[in-house]
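Heads up, one of the protein chains got dropped from this complex, but the rest are sitting where they should.
Labels run A, B and C following the written order; every chain starts at residue 1.
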Amino acid sequence: MKNIKVRYFAAYREETGIGSETVSTGAGTPAELFAECSVRHAGLQSYSAALVAINDEMSDWNTALCEDDEVLFFPPVAGG
Amino acid sequence: MKNIKVRYFAAYREETGIGSETVSTGAGTPAELFAECSVRHAGLQSYSAALVAINDEMSDWNTALCEDDEVLFFPPVAGG
Amino acid sequence: MKHFEITRQAIDPDAFRKQLLDPSCGAYVQFDGWVRNHNEGQRVLRLEYEVYEPLAVKEGQIIIDEAIERFGVTNACGVHRSGLLELSDVAVVVGVSSPHRDAAFRACRYIIDETKARLPIWKKEYYENGETEWVNCKHCGRHQSPGPEPGSDART
Partner (left out) sequence: MKHFEITRQAIDPDAFRKQLLDPSCGAYVQFDGWVRNHNEGQRVLRLEYEVYEPLAVKEGQIIIDEAIERFGVTNACGVHRSGLLELSDVAVVVGVSSPHRDAAFRACRYIIDETKARLPIWKKEYYENGETEWVNCKHCGRHQSPGPEPGSDART
């Protein structure tokens, strides 16, 4: 089990009602972690085409997670 | 024979040394007129890709000329 | 030189343009994104940008560098607003200077396209009927399968 800090933005923050949480998880990748978080926060499932970052670097959904990583879940972006 | 006013612009004006002249010509088209003018003003032959206008309308080289037309010979343009 | 910025202040497109003036350049292309009074049939009253600034600035700079490298332009900059904006406010500006225009047009287009697809920026629209909506999310929720798609590049 790893300790991971999870942060939610924009629509995700509004759906979960929280900006961040620290979880103890067996998830090996952001994709697994997102699935796990979606069990607790059903609203997360409403959106796809999301982006993920780890420790302030854009990442992909299959990167291996490490202890104390900070994982940022971004709902679909809409700049401009 | 028709009376035609001919105007020269930019490099053409510098080559001929005149801005305009009125000619009495048997030329039926701007292309024929240009060839005729080039005999008198050899410098005109230095440039191709020219444009022609008749009475302030862009034209093509094979339009029929009419009495008292004003024909504008434009060397290659270079706006912008 | 800082090529990509996020700001809470009104953007001045003219001051922005002046920082890119360069006597070796014959071409300058600028894109302005303005707050529009409608979207998908709804009257928009104002909007709000949420920006995750540390990553937006970093990724914005990467996009600028990619454009300079790929199109060989002389210089390029971008600035994007955060916070609350009113109609006709300037939301984003991208400018590119180059000796010739073809590269400037292509680089400018590349930067705004990538900015919209890759930067962690979200837009909430406020409508005349009192509702609000996170732009893009509506469609994703309705028309696509839920959850991230592992292995995809996750761009809308």
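Simple rule for what comes next: a residue touches a chain if its C-beta (ideal position, glycine included) is under 8 Å from a C-beta of that chain, and two chains touch if they have at least 3 such contacts.
The structure presented is a predicted model; accordingly, all values stated were derived computationally and were not measured.
Among the chains on display, the ones the left-out chain touches in the entire complex are B, C. Of the residues in subunit C, those that touch the hidden partner chain are 13-14, 17, 21-38, 87-88, 97, 99, 101, 104-105, 108-109, 112. The chain not shown here touches subunit B at positions 9-11, 14, 29-31, 34-35, 38, 44-53, 56-58, 60-62, 72, 74-80.
Heads up, the rule we're going with is that only the chains that are shown with their structure count from here on.
With chains reduced to the mean position of their C-alpha atoms, the one farthest from subunit C is B. If you average the CA atoms of subunit A and of subunit C, the two centres end up 24 Å from each other. One inter-chain figure worth recording: subunit B and subunit C are separated by 50 Å, centre to centre, where each centre is the mean of the chain's CA atoms. Centre-to-centre spacing of subunit A and subunit B amounts to 72 Å, using the average Cα coordinate of each chain.
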